[in-house]
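Here the structure comes first, spelled out in structure tokens, and everything after it is commentary.
Some chains omitted; the rest stay in position.
Chain lettering (A, B and C) follows the sequence in which the chains are written, and residue indices restart at 1 in each chain.
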Amino acid sequence: MPHIQITMLEGRTPEQKRKVAERITELMIEEIGTTREAVTVAFVEVSPASFARAGVLILDRQKT
Amino acid sequence: MPHIQITMLEGRTPEQKRKVAERITELMIEEIGTTREAVTVAFVEVSPASFARAGVLILDRQKT
Amino acid sequence: MPHIQITMLEGRTPEQKRKVAERITELMIEEIGTTREAVTVAFVEVSPASFARAGVLILDRQKT
């Protein structure tokens, strides 16, 4: 019953998210021994003004 | 001080969320013994391209 | 496919969590129109030194 929340920058295509969800589900089955049905994945997508690393918003990092 | 994060598909009405927030708050008071003021509920709503179960996006599940 | 994360103070019994999980699942089915199988609930339990409201740890609130 793993639930995986992926917080990332908005703008990825459905195809990209489809691949990520498929591959994470596969690897959880292989490495953790869970069943396929039990794996849920949610993408929480935020804007460049809503994510920071090292104290700097992505918005500002992209300007430089 | 329970905080409840509900990650779900977008598209529910304010009335639906109102009922969910009311009922979860009531049951937390009854079962857990917390005070009403201490209960917070956040709905994190994602698109059908951003939620997967069993490795399949809701987007793709709806097509079949 | 709602996933519900409940962050709360540690120390609740399995019976309390059983009741909360049952009741939240029921109300999500009734209010949101999801299927039973799709609802997952996780309790993330933290110590009194790891939860604060209004800037005060529960640990310190209990002392007064």
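Throughout what follows, a residue touches a chain if its C-beta (ideal position, glycine included) is under 8 Å from a C-beta of that chain, and two chains touch if they have at least 3 such contacts.
Source: prediction; values computed, not measured.
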Homo-oligomer size of the whole complex, from 3 visible chains: 6
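Rule of thumb we're sticking to: only the chains that are shown with their structure count from here on.
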Intersection of contact partners for subunit A and subunit B: C
Approximate Å spacing (C-alpha centroids) for the pair subunit A, subunit B: 19
Whole-Å gap between the CA centroids of subunit A and subunit C: 24
Distance from subunit C to subunit B - Cα centre to Cα centre, in angstrom: 12
Numbers and ranges of subunit C residues touching at least 2 other chains: 1, 3, 5
Sites on subunit B touched by subunit A in the complex: 7, 44, 46, 49-57, 59-60
Residues of subunit A defined as touching subunit B within the complex: 5, 14, 17-18, 21-22, 25-26, 36-37, 39-45
Interfacial residue positions of subunit A with respect to subunit C in the complex: 1, 3, 5, 37, 40, 42
